[in-house]
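Could you have a look at this structure, given as structure tokens, before my questions?
One chain of protein is taken out of this complex; the other chains stay put.
Right after this comes chain A.
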Amino acid sequence: MSAHIDAPAEPGVAATPTSMQAALNAALRDALTEDPSVVVYGEDVGPLGGVFRVTDGLAGEFGQERVWDSPLAEAGIVGTAIGMAMYGMRPVVEMQFDAFSYPAFQQVVSHLAKMRNRTKGAVSMPVVVRIPYAGGVGGVEHHSDSSEAYWTHTPGLTVVTPSTPSDAYSMLREAIASDDPVIFLEPKSRYWPKEELALPVRTEPMCTARVVREGADVTLLAYGATVKTALEAAELGGQEGLDVEVIDLRSLSPFDDETVDKSVRKTSRAAVVHEASKFVGYGAEVAARVTERNFYYLAAPVLRVTGFDIPYPSPKLEEFHLPTAERILDALDTWDWEA
């Protein structure tokens, strides 16, 4: 999947196996180096380097005035980041796990997302809220939520999620440089797999989707961890003669209609795949807008292959909850392919 990557900024740097965790770490390091107004804080992000080690080594390298452990309070973390942004800083803050971002919901929704609008553009909120999210890693309760629908429903936020190390680097750099607040969702189950990569790298713009696998018969729309699942389904489908196109949405808000429309008009069939519950989930938005914009090109209703409408299950049951390649192909089988 590295075909899309531009040449490394420093020619001659050899590609090495790089994880998303390492790519994110490098992105933070480079941003801290280049821009003195960037600061990084959150729970355990200092000497420990964060529970996923994304901030590993940064406190030692940049000192406690650039990277530090905050008190354990999510509203406090986002609320103080808002004040810092008002005072000209670019804070990158970490919510330790998806479901622990909920105490900060009010600060994000009522202030972070709205400050520019309230002040007619006078005050920007260049804040990045990094949230390790979603499941598949055997996390205990409250450690595997997919909260994207809450954030994407909020005007004023940009919500993105990388699925590869190269995108993770490039998108985080762009998120930090953005004058809009960015909810940066990091799919936990993708932290450790590696990609041959020479950093720094710049991939496609942060707010665009990307066709990661071309196909003629059906478009799978996936993001974060489900990109991998969708690619597995494409492989499996291929063995049965089904030519599957896979799109990594990358940006959940804004939604890259052009890339998706183009694909759907070509294949005339689409399914969206996510881990979050189905009911009023992000897939509902995707299905609705794909249908609204492409109804006469569609041969079948847009499908949603998602987690069940249950609280995220316990670790030993999560395999039954998460969408799988088989489940995706079974869903595609419900279409009348002769139509």
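The working rule: contacts are C-beta pairs under 8 Å (C-beta built on N, C-alpha and C of every residue); 3 or more make two chains touch, one makes a residue touch a chain; residues count from 1.
The rule is simple: contacts and distances are computed from a predicted model.
> Among "NADH-quinone oxidoreductase subunit F", "mannuronan 5-epimerase", "Pyruvate dehydrogenase E1 component alpha subunit" or "Enterobactin ABC transporter permease", go ahead and choose the protein name stored in UniProt for the chain not displayed.
From the choices "NADH-quinone oxidoreductase subunit F", "mannuronan 5-epimerase", "Pyruvate dehydrogenase E1 component alpha subunit" or "Enterobactin ABC transporter permease", the unshown chain carries the UniProt name "Pyruvate dehydrogenase E1 component alpha subunit".
> Out of A:101, A:144 or A:178, which touches the unshown chain?
Going through A:101, A:144 or A:178 one by one, A:178 is the residue touching the chain not shown.
> Of the residues listed, A:48, A:73 or A:216, which one is in contact with the missing chain?
A:73
> Touching the missing chain, which residues of chain A?
39, 46, 64-65, 68-71, 73, 75-76, 78-89, 91, 103, 106-107, 110-111, 114-124, 155-156, 158, 178-180, 207, 254-255, 257-258
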